[in-house]
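Missing here is one protein chain; the remaining ones are kept as they sit in the complex.
== subunit A ==
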Amino acid sequence: MRYSALSILRHALSGNRGWKPAWREPQPKPHYDVIIVGGGGHGLSTAYYLAKEFGIKNIAVLEKGYIGSGNVGRNTTIVRSNYLLEGNIPFYEFSLKLWEGLEADLNYNAMVSQRGVMMLAHSDGQRDAFARRGNAMRMHGVDAELLDREDLQKMMPYLNYDHARFPIKAGLLQKRGGTARHDAVAWGYARGADSHGVDIIQHCEVSAIRRDDKGRVTGVETSKGFIGCNKLALATAGHSSETARMADLRLPIETHVLQAFVSEGIKPVIDNVIVYGGGHFYISQSDKGGLVFGADIDYYSSYAQRGNLAIVESTMEEGVSLIPGLSRLRVLRSWGGVMDMSMDGSPIIDRTPIENLYLNAGWCYGGFKATPASGFCFAHLIARNEPHHVARALRLDRFERGYAVDEAGKGPQPNIH
C-alpha cells in the first residue's frame, strides 16, 4: 500500500478501517541466504538495501524484542556529518545525503528536519579546533560555517553568553544537520524491507551460532528453533560482545548506558540542535514542544537500560548553565539505552575472521545518524564481500594495524569517547 495525501483522505472517508499493518509477521523459514541479527535501525536498513539495491531476496531480520525497542527508539535523534577525520567525513556525509532522500525513497514520513546543528566553542583553543574541523568538512564538500558571538546572539538570544567559566566565543554550524523521528525511521525501514520480501521476525532471540567442521557459519539457534543461512550479519548494537562471543570472537568494545531526557511541552523556542562545548550537552525541541536532551554516558560498564542519578544531576546542571531559563521547566521522562563503546569511538563494518560472519558494531552514541549509510555499506559488504569505499576505514583489524579512527584523540578507553 502506497501512502499519499490521497490515501489519507480516502481512508478517512471510510472511517480509517482499511489500513493494513505496515509489515507482515511471518514464521521463520528453515533457511535464508542472509540472516541479520538485530532489528534496530542498522539491521533493518541493511535488510532494506540488501533487497532493494543488491538484489538479494531471501533475507530475515531476527529481533529479540520488538522493532524499535533498542537504541533506534531511545536516542536523541540528532543527524549530522560534521566530523574531522578522513575515515569518517565521507561516510557520515553519504549518510546525510541518504537522509535527504529517505522519505521519498521509503514512501514514509520520517520527519527529517534539517534545522541546523550548532556546536558552541567556549575558548579560543576550541574556536580554532572548530575552524579546523569546518575546513576539513569543506574540503570534503560538506557545508560548515563558523559564526561569531554576535551572529549567535541574534540566532539564540537565550544562551548564557557570559558564563564565568564557559563564555560563548563562537559556533560551528552545519545547516544541513538536524533531527529525524527515530521510531519512524525504524518503522519506515521495516515496512520498506518487508515490501521487498524480507521476513522481519520479532521476539526471536539468537542464543548460539552454529558452525560446520571447517568453522564456517551455517545458521543460528533461536528462541524459535534453528534457522540456517548462507551468511550471518550481526547488527546488535549494545550487545555486540555477547553475540560475537557466540562465535568465539572478542571485540574492542565495552558496553555502557547513555541516558536521555524530555521536558514538558512548551512553545517553540529552540529552533536548531545545540551542542554545548563546555561540557557534553546537546538539546533540541521536538515537534510536540518537549525539549529533548542528553549529556555524558554513565562511565561504568552497564547492560541495564536505565542510568544513575549522578548523571541526571550533572546533565541538568550543564543544561541550566548553558540555558538558564531551563531551570523553570519540569522534566517529564528519562530513559537509558545500552551501547557498544568502541576503543576509538568509531564503528566497525567488516568481515570477521570467521567465514560467512559479518559484523556491524561499535556505534557508541552516534549511530542514529549513521543508520542509512551503515545499512547501505553493510549490505554492500555482505553482497559483494568487499567494503563500500566510504566505509573502508571502519575495519575490525584497524587497532592491531595501527589505524584507529579516533576523532577526539582520546586513546583506547571506551568510556571517555
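Here are some notes:
Note that in this section a residue touches a chain if its C-beta (ideal position, glycine included) is under 8 Å from a C-beta of that chain, and two chains touch if they have at least 3 such contacts; residues count from 1.
Following the convention adopted for this analysis, contacts and distances are computed from a predicted model.
UniProt records the chain missing from this view under the protein name "Sarcosine oxidase subunit delta", selected from "ABC transporter ATP-binding protein", "Sarcosine oxidase subunit delta", "Electron transfer flavoprotein alpha subunit" or "Succinate dehydrogenase".
Touch with the chain that is not drawn comes from one residue among A:K214, A:R250 or A:R328, which is A:R250. Which of A:N58, A:N160 or A:N308 touches the hidden chain is settled by the complete complex: it is A:N308.
Of A:G116, A:G171 or A:P414, it is A:P414 that touches the chain left out of the display.
Where subunit A meets the chain that is not shown, the touching residues are 239, 241-242, 245, 250-255, 299-304, 308-310, 343, 399-400, 412-415.
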